[in-house]
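Here the complex is missing a single protein chain, while all its other protein chains stay put.
Now for chain A:
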Amino acid sequence: MSKILVIGEISDGKLNSGTAKVVAAAAQIKGDITVALFGADVSAAAADAAKLDGVTKVLKIESAANANPLAAVYAPQIVELAAGYSHVLFPGTAFGKDTAPRVAARLGVQQVSDIMVAHSPTSFDRPTYAGNAIVTVEAPAAPAIVATVRLASFTAVGSSANAAIESASSSAALPSHTRFVKLEAQKSERPDLQAAARVVSGGRALGSSDAFKIIYSLADKMGAAVGASRAAVDSGYVPNDMQVGQTGKIIAPELYVAAGISGAIQHLAGIKDARTIVAINKDAEAPIFEVADFGLVADLFTAVPELEGKL
């Protein structure tokens, strides 16, 4: 039977919502599931991880060196911990993408990035070419399979379990070549883009950060998170963490509203799993309409406020 080590992610002291989706991927592989949490004090996150359905054990690896998620510091500890596990799974987030390859290389294995489906313990689907070609890969089982999980492909497991929480320590030699300086986190009262059921995104058409207010305002009315195209981020209308797409966040909301976004392949790669897509664009030929469930050819500066008013 597979023994699966899930590397949990902690954001702001709490268990990142992606971890429950990685556990869902582990459950699809089938096997004994352990969640490992690294940090200075991970007790709150560990309590949440212990509740995730299917998890049999939560390991806390706590130390001052683990206070910030440095791939170079976590990787040797994960490699040490990985002995005896058949799979090491990471969330397909910035944290997971940074850390997993460092672990895979140390274990001498090719990594499987962005698992969408596990057909068996060794066979997986993953996206390439911005999601336009899905490859089925077979990974050698030994010494272990290291993978990241495409979070948008999985539904979070429930929280009714009660797994054991244990502390583990590591004797791995840790490097001193990498030092954390600071994190400038965007604080927002709005729902988290990656977990939100509804997302409203704006594109280059907004033209300024000031004009983006109509997007925020509609999102607030809908209880939605706010996203953006690369063009809107590059132009400085909104911060980088709001970029949706191949190289930004890949999301799977129930409802995605794209206003003033053309629908470049790189943007569409981020919204392929949205249940319903609404596009508002003044160009009837915009490619976004090819994937939209509901399309409205209109000037967003009138349509967006009108939509807000009528909800």
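Convention: a contact is a pair of C-beta atoms (placed from the backbone, for glycine too) under 8 Å apart; a residue touches a chain by one contact, two chains touch by 3 or more; residues count from 1.
Definition applied: contacts and distances are computed from a predicted model.
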Protein that the absent chain corresponds to, by UniProt name, given "Electron transfer flavoprotein subunit beta", "Oligopeptide transport system permease protein", "FAD assembly factor SdhE" or "Phosphonate ABC transporter ATP-binding protein": "Electron transfer flavoprotein subunit beta"
Residue of A:Ala20, A:Val88, A:Ala163 or A:Leu255 in touch with the missing chain, whole complex considered: A:Leu255
Selected from A:Gly8, A:Gly39, A:Gly54 or A:Pro101 as touching the chain missing from the view: A:Pro101
For chain A, residues in touch with the removed chain: 11-12, 70-72, 75, 93-95, 97-106, 108-114, 123, 127-140, 175-186, 194, 198, 222, 230, 233-234, 239-241, 246-247, 249, 254-255, 265-266, 272, 276-278, 289-298, 303, 306-307, 310-311
